[in-house]
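Some chains omitted; the rest stay in position.
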Amino acid sequence: MILIISLIFSLLSFSHASVLDFCVADYAAPIGPAGYSCKKPAKVTADDFAFSGLGVAGNTSNIIKAAVTPAFDAQFAGLNGLGISAARLDLAPGGVIPLHTHPGASELLVVVQGSILAGFISSDNTVYLKTLKKGDVMVFPQGLLHFQINAGGSPALAIVNFSSSNPGLQILDFALFKSNFPTPLIVETTFLDAAQVKKLKAVLGGTG
Amino acid sequence: MILIISLIFSLLSFSHASVLDFCVADYAAPIGPAGYSCKKPAKVTADDFAFSGLGVAGNTSNIIKAAVTPAFDAQFAGLNGLGISAARLDLAPGGVIPLHTHPGASELLVVVQGSILAGFISSDNTVYLKTLKKGDVMVFPQGLLHFQINAGGSPALAIVNFSSSNPGLQILDFALFKSNFPTPLIVETTFLDAAQVKKLKAVLGGTG
Amino acid sequence: MILIISLIFSLLSFSHASVLDFCVADYAAPIGPAGYSCKKPAKVTADDFAFSGLGVAGNTSNIIKAAVTPAFDAQFAGLNGLGISAARLDLAPGGVIPLHTHPGASELLVVVQGSILAGFISSDNTVYLKTLKKGDVMVFPQGLLHFQINAGGSPALAIVNFSSSNPGLQILDFALFKSNFPTPLIVETTFLDAAQVKKLKAVLGGTG
């Protein structure tokens, strides 16, 4: 009986040559709208599905007293094409992640340590604010402006996840004041005073 | 021969009772993540697939000297579920559509009249600027900050289209200064001076 | 204070090396089901997001007194992967765009000049007809047969948009009478008279 069971091998082995349960990124091959090309299955190992970069706290000895460490498909090849990614947020006391959007993804934040005040603004200009404690979760719908602030006196840590392996990140202050966006155009399209624009450009390194 | 051809009726008529080539919005029924519920096919007429609201120029006698007239699924029931929508932009001389994003769609702009300076900012803080003349087209990838300015001395008109029947619209100045976003939080998450924030809130009607 | 703000640079600059807010077509690289491969971000310029081909009226000195000028991903590299495209329709008096389908997209038409009689046919063989004037919009749900006819005595111009960057175009008369579709098979699958088929093949250049 054992003998004949082993005959199953030849019958159902058809799919082995072309297994595509996953598409680990091959960074050297072409990229398309759906993501990176796939590494050949034979070269894929368990290491491709793991990422150790979120294990180290980011350096928060800086002005925003915060750090973001990403695990997107550009850092973590195993995520390619799977529609999910992650990042860690470290916020020292007083730390803040400035207003930003993810153009192509919704975000789900889990507070692992400390307390965080988070918020987003909807298209009808309503601000949704929540003070989150350890273990609380908050979702930020796709493409909307949002922020995170350490709301306690001790370091805060959050794990954030995205509904895309390439969520993108557009930080408002950087888009305006760390770019080559000409000051007159910024003034014209935001109503900010030119002096305010120049002051922040000087700080952040914007040109134009 | 004519007689028997007509027998085809009974054979291939199967799909008639449940035609769902389209899903015209029934605004009175529940809405889900994919859009509005569908009007019963028997009640659908040609009028459901047409919309006359873009035929009238918007009133540009205002501070931005500009007007936006939408044809989204909330205005145009026939678009529901079809992944496309439109709007018209009227820009008087000096007119501007301030910095904004569409959280759920890419935008394609066609200049119908006049000249428009348009731009968007990518996640790596590069500003892509183009001066467009009549007939020129420009695309603004999903979720990124962008703007349009009349670049000529005469009125400009553009038709814009979106890759969603519900593209959304988040205007930066309104999100910040016409909302209930508390001033201290704006300052903390944008680095703008409190005085600047208060000045624009006074103008636009923001609270908090 | 200005000094320390500039420290943000190093913290949040992580995404810069792999920006994929967009995927401008690289026509020389492989194409996949989701579109063309992406041009390297460093080589992308503002020109990739603009297209000037719709600014010139098509030549309508022909039998259909009409012209179609496309801005699909094959013509406009910046559209690749964004799920949207456009075309301009020029219809001289008496002009007509013959019955056709877009296999992979819904279409949204905006009349920019003149008057257009447009219509589509649903799966249950209902014909939806509308006479559209300047500024009117009409939607043609995905994959259904539709047409446009100049309904006035003066030239008409329309901008059409699609819910795909590669909408496709199948013109009924060309599929039947300008192809290598053997006449006996056309007769058998359409019930048209062979004489009618041969007459139109002679005109349009069909073989078989």
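Order of writing sets the labels: A, B and C. Residues in every chain begin at 1.
Definition applied: a contact is a pair of C-beta atoms (placed from the backbone, for glycine too) under 8 Å apart; a residue touches a chain by one contact, two chains touch by 3 or more.
For clarity, every value in this text was computed on a predicted model and none was experimentally measured.
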Assembly size in copies, with 3 chains present: 6
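The working rule: only the chains that are shown with their structure count from here on.
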Proportion of interface numbers common to subunit A and subunit B (over half same, under half different): same
Turn needed to bring subunit A onto subunit C - CA fit, degrees, nearest 5: 120
Approximate Å spacing (C-alpha centroids) for the pair subunit A, subunit C: 35
Interchain centroid distance [CA atoms averaged], subunit A/subunit B, Å: 26
Junction residues of subunit B, two or more chains touched: 119, 122-123, 129, 141-144, 191
Subunit B residues within the subunit A interface of the complex: 96, 98-99, 101-104, 117, 119, 121-123, 125-127, 129, 141-145, 147, 149, 168-170, 172-182, 185, 188-193, 196, 199-200, 203, 208
Of subunit B, residues touching subunit C in the complex: 5, 15-16, 19, 21-22, 41, 45-47, 49-56, 71, 76, 78-79, 82-86, 88, 106-108, 110, 112, 119-120, 122-124, 128-130, 132-144, 159, 161-163, 191
Subunit C - residues contacting subunit A, complex: 1-2, 4-12, 14-15, 17-21, 23, 26, 29-30, 32-38, 80-81
